Each structure stands twice: as C-alpha cells, then as structure tokens.
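Excluded from the complex is one protein chain; the other protein chains are retained at their positions.
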Amino acid sequence: MSHPAPNPSSVSRRQFLREGMRLAAMTGAGAFVGLSSGRTGAREHYVWQIDPTKCVYCGNCATACVLKPSAVKCVQAYEICGYCDLCTGYFVPEPNALNTGAENQVCPTAAIERKFIEDPYYEYNIIESRCIGCAKCVEGCTRFGNGSFYLQVRHDRCVNCNECSIARVCAGDAFRRVPASNPYFLKTSAH
Amino acid sequence: MRALFPRSLFPALMGLLAALAGAASEMRFPPPEFETDYTMPGITTPPPRSLAMEYVDTALLVTALGLAAWLVHRRRSRRGLVALSVFSLVYFGFIRTGCICPIGAPQNVALGMFDPGYTIPLTALAFFLVPLVFSLFWGRTFCAAVCPHGALQDLVLIKPVKVPLWIEQGLGIVPFIFLGLGIWLAATGTAFIICRYDAFIPLFRMNGSVFGLALGGIFLAAALFIGRPFCRFLCPYGALLRLGSIVSRKAVRITPDYCTQCRLCEHSCPFGAIREPVKLPVTPNALAPERRRLTWLILALPVLIAGGAWLGSKLSVAAAKMHPTVALAEQFLAGDKAPAPATALPTPETRALGRAAETAPELIAAASEVRRRLGIGGWWFGGWVGLVIGARLISLSLRPNRTDFEPDRGACYACGRCYLACPNERVRVGLITPAEAAALQAHAPVPRPDVKTS
Partner (left out) sequence: MTAPSLPSSRADADLLRPLRATVWITACLAALAVLLLVVTHHRAHAHDPLKSPELAALKQRLLDEPRNEELKQQIRDLDLALRRSHSRLLNFYAFGRWLLLGSSVSFVLSAKAWGKLHARPPAPRLSPDAAERFTRLVRLARLTASTTALCTLIALTAIVVAATSPLPSAATDPEKLLARLRGEALEVPPLPPLAEFAANWPRFLGPAGNAFTPVAPEPLTFDAASGDGLLWKVSLSSPGFNSPIIWGNRVFLSGGDAARRSVAAFDLATGQRVWEQAVTGVPGSPAKAPEIPESTGFAASTMATDGLRVYAIFANGDLAAFTLDGRPVWSKHLGVPQNQYGHANSLAVWEGRVIVQLDQGDADAGLSKLIAFDGASGRVAWQVPRKVPESWASPIVVEAAGRAQIITLAGEFVIAHSAGDGAELWRVQELHGEIAPSPIFAGGFVLAVSPNDKLMAIRPDGLGEVTKTHVVWHADDGIPDVTSPVSNGELVFLVTSYGLLSCFDVSSGKKLWEHECDTDVHATPAVAGKRVYVLGGKGKVVVVEAARELKELATFDLGEAIFASPAFRDGRMVIRTAKSLLCVGTPPATASGGTSP
C-alpha cells in the first residue's frame, strides 16, 4: 500500500484539463504574435533622446539620471556656433574679463575648453568626461547665442532604461523615444 | 572684440522670462568665415548598442532557456544549473545590466498594443514570449537559471528559513496584482512601475537612486535567509510563468523512478515548493461543506470581478498623478489658485510651470485624455484584481490529489536542489549503491498517509 493506486478518472481529468489549457495558452500566444506582428518593428529598437527645441535647461538631467554622473552631456554643434569672443555659454553674466579664469566661467566643472582660432574667433569644446549635464552653458547659449550648445543623451553611456528616470521629471517634456538608427538630434541650423 | 551686448545689460537679460526672451533662438551670430585654414570639428555621435547585439541577446536567451530545460529535465543537474545561473547573472545581470529583461517586457508589449506612437521592438516581444512558451513545455526554466534576478537571489541563499506555506499562499496574489497594475499603467503610457520598483537593476548597474539601491539591498539581505523573496512575493513576470508552469507538459519530478515516501526530500526545497502526498477523506460529511464553499466562491467570482472593476475605474484620478503630464497640469491648476512664492532663480518646477502656462490648453487636454484612458483601463485592472482574489480562493478550496512527494507545479523554480535529496536519484547518478539507499530510507520513518486518514 505504499504506492496507492491513483484515482484514474481524477488524474486523467486533470491531465485533460492541463492539456487543454496548454493548448489554449499556445493558441493564445500564437494569436498574440499575429496580433502584435502589426505593431512590431523588426528593424527598430528605441533609445531615449532630448529634443533640443523643447529643452528648458532646467538642470534635472544632472540630478535625475540613474547614472552618476549623468549620461546626458552637453554637445557643441560647431556648424552653428558663432565662435564668439564673449560666449554666453562659456562666460558668466557680466564676466570680469574675457579669459579662462574660474571667476568668469559658467561651467561648474570647467568642462568647456576655449581655444583661440583667429581674431576674433574662439572655438569651444566640451570635455565630455567632465560634463555633468547641468545645462548652465546651454541656457546661456540658447537664450542669448546661437544655441550651438545643447544637451543630448550620450548613447555610449546611457543604459537605456525602459522608463527613463529623467524623462519622468523633465521640465520641458523634451525626452522621447527615438529609433536607434537615428539616435541624435543634430543641429545643423539653429531653430 | 565681438561683444554680444553691452555688459551692463546682462542682468536684465538673465532676468527676463524665457518665454518673453523668445524660447526659440534664431541664428543671432552668423557662423564666421575663417581666414586661416581652420577645419571645423564635427559633432560626435557615439552610437547606441547595435541591433545585431540585441539579436545576440535574444539568441543567448533562447540558448540559455534550452540549456536550462535540458539540465532540469534530462541531465537533472543542480551543478549545471548553478553554472548557468552564474553565467546569466554575469551576462544578463552585470553586463547587460538587466535591460531589457522579460520582467519588464509585459509593459513594453502593453504600451506597444495601445500607443500608436510606439512599436514593440522585436527583441522586447521575444523576451516577453519565449520564456512563457518555454514554461508551457518545461516549467519555470527561465526562473531556474536564466533570469539574473532569480540567479542572484538563488546564489546568495545561505541559510534558508522556512516561510509557512499559508503565508506564502496568502501573499501569492500580490505578484498578480502587481502585474495588472504594471500593465495598466504602461498601456496608458503613465509609468513603467515594474521597472521603477525593480529591486535588482540598481545593483546590477552598481549605480542608481538611493531608494533603488536601498530596495535592492533589502531584498538581497532578505535573500540570504529567505529563498528568492522577490520571485515569490513580488515578481510579476513570475506570476505569468507560474500560470504557464501549472499547465506545462513536463514538470520537475524529484525522484527519477518511484517515490518511496522516505521524506528525505521534504525540506530540501528552500522555496517551500515540495508538497507531501495527501488524500482527503471521501465521506459525504467531509465533502458537503467543501462543495458548498466551492459553490459560493464560484458564485462570488463575478461579484468580485464586477466590484473590483467598479473600484478600479475610480482609481484613475489617483493613478493619473503618476503621469508627468497630469502631474504638471494639476500643479499648474493648483498654482492658479495659490500662486507659488516668487523666487529669483528659476527651479525645474518653475520652468515646468512656465511651460504649462504657455501650453495650458494643450496640457489640460492631454491630461484629461490620459485620465480618461486610465479610467477605461481601470475597469480592466480592477476586474483583474477581483479575478485574482476569487481564483486564488477557489484554488485554495480545491481537493489536491497527490500520491508522491512532488513539487507544486506553479511554485517550483526548477532549481534542481531536491534531486540529490532523493536516494533513488543518488543511486541513479552513482553516488550510492541501492543497498545504501535502502539503509537511508530505513532510517527515515515512513508514514502511511493512505491509512492514517480519519
């Protein structure tokens, strides 16, 4: 009696039920694939990016990213840069002098490099390893200059969270999912 | 010197509201024409992870699942499963930082179904479906050794403490509710809460918010003593796999041969999934109250669903607050009555409110639309909660029919720990001789469940 005979009718009934449900689940999964095939982009996956026309340079990018420091960095669109001597992205309001002294720079991490090209033009480069994405330079450049400094999600850093934690708090609602094949907003002319 | 403005005007400029300063900047300073042979650098665009790598991930997932199924059902090798777990933990966990994982994938699928602006990436669909299909055939092989969350908890388990089965069964409805909530909020584009409250992703990234890291730390510390706390009490995808596993073609069998009821395996499962044989009396006295209860519960099910649905539809106001658009609209409208105190420096909040003021009609319309959709989804979510509660109560009122010690099909993570607890298995793999097995079994008091019924 150590191996009690199973109740054959009960077992087969359960077996049948299980088989039936599995079949139903398989059919359901198949139907689901068919249904979603229309909604599936085989060639696309998505990454997060900032629409610079909507960015209000609120500073959340520096603080809200799951990465510390943030995966959002300032980029320089050289094509539309005015190469100004008095760069409103580089210098604080009312700069003491137009030189690289710390008292004149707006960037808290000195992540912008100012390089003399020819009179009166200066080139400005973002040193990305230092940039924290605080957008202080972006505000100056966008409001009073050409807007060649702007924030972008850097995809060599971004871990592409399913729900971007900066997007959740973005003051300008500027974050969106973009196709990975075209992952940057490139400013070629200012708008 | 190329001065932009007289410098004395700068403070005034900074003081202007962005809206009035003109949110859109024109080309204020035409790009220069250089006289020297200066070459303009280009903007760098480091690409995201390539699509090919996503397919590699998918292929690895399928391979790992197949390997796990083979290790569970054919090789019956705990050691192999541990090795595979370590691989999954390192690759899907620490290297791929847990994104995209099947746990969050139901949200992507839900969003893709309802948001015309979002197409489901094929990889997300695959990550969602493949482990589910595997569960229909081979049980929770994904949980066994492929899921990095499961692997992490499984590998750090030092000294399992038994959680009483009645607690586990009672709390078992939580993952299902969490699943429903996640799908509801994702389908309406409100939030991806399954990802937001994921315990282990911050650990895999070794980075993240204090809240996320603390949650991970708490779950990990608990996992040292409680087997897989996240999987058992929270994981929404595990809830789906549980359903698949219940009807799976193959289930984990502890003994390779026949059960001698030696009870040696009884405590080998740290997740409390092994059920002892039980045979309930078939007397009218015993049957009648059970049948009555079952009838009542089945009759109550539609009531529970309807009540839940009604309650769920009322949740839209609260749920909508999680949507950034609604949150901003509400903040804006609340501020309409009591204006925020003036501050000289703009904060993210004032900037957001400034945007709200500029686009108020669009914002309010969008917020109302989000809430309307959440209201519709709320019926489904509430109904689902009612169904989960009713179904759980019904399942707890069904008669079991077990003659052997065997794992509960839904609760078993197919980790393979119980295999070597069975003397017959040890004989099969050649660890002991049949005679030694017989001696082991002789030490064990053999109960006679079939004759002890009253």
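Should a chain be cited, it is by its letter among A and B, assigned in written order, with residues numbered from 1 in that chain.
Everything below uses one rule, namely that a contact is a pair of C-beta atoms (placed from the backbone, for glycine too) under 8 Å apart; a residue touches a chain by one contact, two chains touch by 3 or more.
All values derive from a computational prediction rather than experimental measurement.
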item: Residue among B:196, B:279 or B:409 touching the omitted chain; value: B:279
item: Sole residue of A:94, A:119 or A:156 that reaches the chain not shown, by the stated touch rule; value: A:94
item: Options B:40, B:53 or B:171, residue touching the unrepresented chain; value: B:171
item: Hidden partner interface residues of chain B, rising order; value: 5-6, 9, 12-13, 15-17, 19-21, 155-156, 158-159, 164-167, 169-174, 177, 206-207, 210, 217, 224, 262-268, 276-281, 308, 311-312, 314-315, 317-318, 320-321, 326, 329-330, 333-334, 336-337, 339-344, 346, 350, 353-354, 357, 360-361, 364-365, 367-368, 371-372, 382, 385, 389, 392-393, 396-397, 400, 420-421, 431-432, 436, 439-440, 444-445, 447, 449, 452-454
item: Missing-partner contacts on chain A, residue numbers; value: 68-69, 92, 94, 96, 101-103, 108-110, 132, 134
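Methods note: only the chains that are shown with their structure count from here on.
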item: Between chain A and chain B, centroid-to-centroid distance (C-alpha), Å; value: 24
item: Chain B residues touching chain A - in the complex, by the definition given at the top; value: 1-5, 7-8, 10-11, 13-14, 18, 21, 23-32, 34-36, 38, 40-49, 51, 54, 97, 99-100, 104, 107-109, 112-113, 118-125, 129, 132-133, 136, 191-192, 195-196, 202, 205, 207-209, 212, 243-244, 246-249, 258-261, 279, 324-325, 328, 346-349, 351-352, 354-355, 401, 403, 446, 448, 450-451
item: Contacting residues of chain A [partner chain B, same complex]; value: 1-4, 6-7, 10-11, 14, 18-19, 21-22, 25-26, 29, 32-33, 35-36, 39-47, 53, 56-60, 66-68, 75-86, 88, 93-95, 98, 117-118, 120-121, 123, 125, 142-147, 154-156, 158-163, 165, 167-173, 177, 180-181, 183-184, 186, 189-191
